[in-house]
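One protein chain omitted, others in place.
On to subunit A.
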């Protein structure tokens, strides 16, 4: 029951091999993921979609090493992995600049170097001059950009994003798509982007992986066509999204 999805002509950044994850024991055990294999190419932008409860967040936790798979293996090949969530989860008592410094403090980066990197990262997410602000003074979209800067401060080249724009309004999300795409290119990142929004997945992904629910498995993978930057309201995206949505509906109705 394993669907192996290949990305040709790229070396793998993350190899997920036949993993399963069971929470709890005995009667109360929940199989979140069962026999999932995904290979993520270096520099690939992989979008992962699926209905809620299909194990998307669990998959990212396994890749980040926050949880261990029950069976199977996750190999990030020595790449450093950073992660972002739907909530920015910035430390409210620290300024924006100090928040971005936290992962560098963990990595024992010297103070002067930290300051320099903070300025660069703020520039990258277009928040130059905001380093003395506090998180609660910023809008949701700005907080997510600070969270992105903080994730990049980990010096990771694999970025895991768990519905990062799920709580934002459409206009902000649209602009952040452009921003994320630009940063992905500039920093040559490998991104695993989880969303339940199919259009968003098609807008951003090189490839869209579709997961089944309970237990989570890969049921299909769609390479996305179209020149970047794509427009979320373009016909091409609408058509591809429709195909994927149909497949997703089919999957959801199996649970009726």
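Just so we're on the same page, a contact is a pair of C-beta atoms (placed from the backbone, for glycine too) under 8 Å apart; a residue touches a chain by one contact, two chains touch by 3 or more; residues count from 1.
Everything below uses one rule, namely that contacts and distances are computed from a predicted model.
Trainee: Since a chain is absent, check the UniProt entry for it and pick the matching name: "Lipid-transfer protein", "ABC transporter permease subunit", "Pyruvate dehydrogenase E1 component subunit alpha" or "Monoheme cytochrome C".
Mentor: "ABC transporter permease subunit"
Trainee: With the missing chain put back, one of A:15, A:178, A:206 or A:220 would touch it. Which one?
Mentor: A:178
Trainee: Using the document's definition of touch, tell me which of A:11, A:68 or A:139 contacts the absent chain.
Mentor: Checking each option in A:11, A:68 or A:139, the one touching the absent chain turns out to be A:139.
Trainee: Taking the full complex into account, find the residue in A:15, A:87 or A:220 that is in contact with the omitted chain.
Mentor: Hidden-chain contact among the options goes to A:87.
Trainee: Which candidate, A:17, A:31, A:70 or A:154, sits in contact with the chain we can't see?
Mentor: That would be A:154, which touches the missing chain.
Trainee: Give me the subunit A residues in contact with the hidden chain, please.
Mentor: Against the left-out chain, subunit A lists 64, 66, 82-83, 85, 87, 89-94, 102-103, 105-107, 126-127, 134-142, 150, 154, 171-172, 175, 178-179, 182.
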